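This report concerns only the one structure given below.
As you look at this complex, bear in mind that one protein chain is not there, while each of the others sits in place.
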Amino acid sequence: MSNYSYILLIPLLPLLTFLVLGIFGRKYFNTTAGFIGSASLLASTILSFIAAKQYFFVDGKLNGVYQKIIAFKYTWLSFSPNVSIDMGIIIDPISVMMLIVVTSVSLMVHVFSLGYMKGEERFATYYAFLSLFTFSMLGLILSVNIFQVYIFWELVGASSFLLIGYYFSKPSAVAAAKKAFIVTRFADLGFLIGILILGFYGGTLDIGLLIERLTATQSAEFINMTTASFLGASMLTWGLSLIFIGGAGKSAMFPLHIWLPDAMEGPTPVSALIHAATMVVAGVYLVARLFPIFSMDPSSLSLVTYIGAFSAFFAAVIACTQTDIKRVLAYSTMSQIGYMMFALGISKVGGEEGLGYMASLFHLFTHAFFKSLLFLGAGAVIHMVHSNEMKDMGGLRKLMPITHIAFLIACLAIAGIPPFAGFFSKEEILTAAFHSNKLIYGVALFTAALTSFYMFRLYFSIFWSKESTLQHHHGEGTWSMKLPLLILAACAVLAGFVPFSNFITSDGKALETHIDLIFSIAPVGLTLIAISIAAYLYKKENDKPSKLAAQFGILYQAAFKKFYVDELYLFITKKIIFPFIGHPIAWADKNIVDGFMLLLGKTTAKISFKIKGIQSGKVQNYTLYFFGGILILSILFIYTWK
Amino acid sequence: MNITTILFYLIAACILGAGILAVTSTKIFRAAIWLLFSLVSVAALYFWMQVEFIAAIQIVVYVGGIVVLIIFSIFLTQQSGKEMPKPRATKTISSLAAALFGFLFTCNLIKHYSFESAIGKPFDSSIHTIGIQMLSTQEHGYILPFEVISMLLLAAMIGCIVIAMKKESTQ
Amino acid sequence: MSESPLIPILIVSTALFFIGMFGLFTRRNMITMLMAIELMLNSVNINFVAFNKYLFPDKLNGLFFTLFIIAIAAAEAAVAIAIIINLYRSHTSIDVEDASEMKF
Partner (left out) sequence: MNLSLLILLPIITAMAILFSNGLKQIRVIGLLGSIAQLGLASWLLKLYLNERAIGNTATYLFESNYPWFSALHINYHIGIDGISLAMILLTSLIVVAGILVSWTMDKLSKEYFFLLVLLSMGAYGFFISLDLFTLFFFLEVAVIPKFLLIGIWGSGNKQNSAMKLALMLMAGSALVFVGLMGIYYNTHTFDIVQITQIGISAGVQQFFFPFAFIGFGIFAALFPFHTWVPDGHASAPTAASMFLAGISMKLGGYGCLRIASLMPDAAHHYAWIIILLATIAIIYGAFATMMQTDLKYINAYSSISHCGFVILGIGMMNKTSINGAVIQMVSHGLMTALFFAAIGMIYSRTHTRMIAQLGGLLKAMPFISTVFVIAGLCSLGLPGFSGFVAEMTVFMGSWQNPNGVYRLATIISGASIVVTAVYILRATGKTIMGPISNEHALLGDATWNEKFAAALLITGIVIIGIAPFLLNALIGPGTDNIMLQVGKAITLK
């Protein structure tokens, strides 16, 4: 095993840039910040490619399985002899794959932002936050201890808060940032309690040890974890489902998805990086990392499956009705992540049933590329048109040829048209779904059709429909914006051909997968039909879409209004938490608890006023008290204390 | 029931009757006079107890001195004929109850306390012995209190003069 | 009276004492309060003399006590009246209720 300690450099480089740009950025590097950020990220990308080559090809497999290497481990905070948070780096197929995905997409975004964010007043802080995000994402991927995952999980949340709230003078951006952080924080609470449960029953916080202890059915930890139950579900289910809730929050699964569409307030490259490729897949990565434990507990896996499938379908329906292009892409991300989740949910460990696990990660791999390409394309378009709404766009294919081609490739990829990457990963998911759960397969198929419909609705309304009314327009942006688009487009095409199955599988052993054409006729056929419907409706500007929408009536309205989930959350916070919990407590503190103390003060004042009355200045009263005293004392002395 | 007991009850009745009237009469001058009678009957009690010297002193100092002083002060401070305001009912009742309760309590004490009266020892209270003992410096001598009392009386005299002096400056 | 007449004398003196006390409580005029005090002092003198005569005849302590009390009572009455006159000058009335500046 060759020495992998240089991998420690990959997360540290972005951290270094963050510190440099964060502290000195404003004064010295305001213009050159972009280059510093991109250069350091280029270095870590190259390093991660080297590491991948060395791990997959040079060291290769040992009796058919890639070895898990702990490159570096240091006890960070020890709670007790065998339970401690220790920082470390783990190298195994998933983490190396994620390394490549995160660093390359982040590099593309860095390069793209050189052009996109030029002239911004807080240019250096933008790059500082971007590198902070990349550092925490890389840290999350390489962590060896669940608490270390939690630490970087929070840092990812915080940096996404800072990036969404980048245009801080816009109140909507601030509100969106706050919402994102609070919702993810709520999910992190579940994650924390899940960690506490696993940590306590598993006896350790180290992921490797936990997997080893909780997968061996006759191990002491596993037994007492499954026997101890709370409200009917065993502690293992509680722990795992709570951890999944943490993941669901970050990956914007159904109940906790409300922050993703609002997160589009941030600059588009940020959305491309965070809300397309990296942060949102953290939940999938977490479930994949703890997959052996999840597989021991069917009930939590079914939770994962059904939430994933429902989110996919739910998001696809909403995406078809949205008019803001970034919202459409946000919902499409949510839908694709739903795909990955339920692919994991239906998978088992080992052999043929492990296909779901491999398919999900393969989809994650391909999705990262074409989704970030879509976002960057959308960014270029917005940069040109200075508005997010579809109706202000149209006929841009002549003005922006490169973006047009790249956008088209990405749409074909995400729709799952054969030669492109999306087809291969989605096929794997569909085959896995077909073998294990017919209902999920049906939902997946329908959602695939919906996906291609809304993607091409988006494509036609941006690049075709009416002629563009733009008078003054500066060209398609500098090369720094075009180059990433092309590179990502290339990846979107080639990613499909990567022999993913012999790198990453649920049990490590290579899994030979074949694309049987008969099976893939159904999905591809449906996709082509959906594309033609989209073309028919949106190729030329006409009123057919509005007529169709009218027919759907309230269903369309509901979908457009995102099924009122936002309003529900607002209702809960504004109408229930604030007035019925917040105000009473604040009022109680001011009046009851504080009031009690003031009451004490007032009663003492009253009593002292009464006692004061005894000093009435009346001599005769004094003689009376005097005589009373003598009498009492005499009685006491004579009768009681003989 | 021989003559001395009758005499005793007579004197006691005088003391207590004059006392009550001294305390309750509304006219201040009349109260002073009843006080005079009460003190005189106390002197009579002393005579009854054959301590003539103390009786004499009682008449000279108390009756002759203090009651006269009180009557002078009545003339000085207000027209003697003026009616004194009747005290409030509640106060009278409560102080009456207090006094009665105190009286009964002490009588109860006296009854239950067995005084072993020293019968047989001669009681010589003649002026001769009083005079000797007053100035003797031996074991039971009262020379020291005698001297101290003289200083006290002097101080009291000066005090009264200073207090009661008409201050030209304040007018 | 068969045995020593001590008990009746004590009862008389206690009665006198509590009459004086009653006077002290109810009288609003300072001079009458002074009279009440004189009564109380006299009752104490009776006690002293009675105890000395009937309990410890050989020694004359009780008598001497009475003598000194009478002397002091005189001094006390004098000082009291001086104060009353002074009070009369400042408050034009010697009602005890008016002199209540010394309150809270």
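Just so it is clear, A, B and C label the chains in written order, and each chain counts residues from 1 on its own.
By definition in this document, contacts are C-beta pairs under 8 Å (C-beta built on N, C-alpha and C of every residue); 3 or more make two chains touch, one makes a residue touch a chain.
Note that the coordinates shown come from a computational prediction; the quantities given were computed from them, not determined experimentally.
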Displayed chains contacted by the hidden chain, counting the whole assembly: A
Which of A:Tyr6, A:Tyr28 or A:Phe168 contacts the chain that the document leaves out: A:Phe168
Option touching the unshown chain, where A:Lys73, A:Lys178, A:Lys539 or A:Lys618 are the choices: A:Lys178
Residue among A:Leu9, A:Val83, A:Ile100 or A:Leu209 touching the omitted chain: A:Val83
Full-complex contact with the absent chain, from A:Ile50, A:Ile193, A:Val349 or A:Ile405: A:Ile193
Residues of chain A in contact with the chain not shown: 26, 75-83, 85, 147, 150-152, 154-155, 158, 161, 165, 168-169, 171, 173-175, 177-178, 181-182, 185-186, 188-189, 192-193, 196, 199-200, 203, 578, 581-583, 585-586, 589, 593-594, 596-597, 601
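Quick note on the criterion: only the chains that are shown with their structure count from here on.
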Most contacted chain pair (by C-beta pair count): B-C
Cα-centroid distance, chain A relative to chain C, in whole angstrom: 99
For chain A paired with chain B, centre-to-centre distance based on mean C-alpha positions, whole Å: 104
Touching two or more other chains - residue numbers and ranges from chain A: 620, 624, 627
Set of chain B residues in contact with two or more other chains: 91, 94-95, 98, 102
Residue numbers on chain C that touch chain A, as the complex places them: 21, 24-25, 28, 96-97, 99-104
Chain A residues within the chain B interface of the complex: 620, 624, 627-628, 631, 634-635, 638
Chain A-touching residues of chain B, taken from the complex the two chains share: 91, 94-95, 98, 101-102, 105, 109
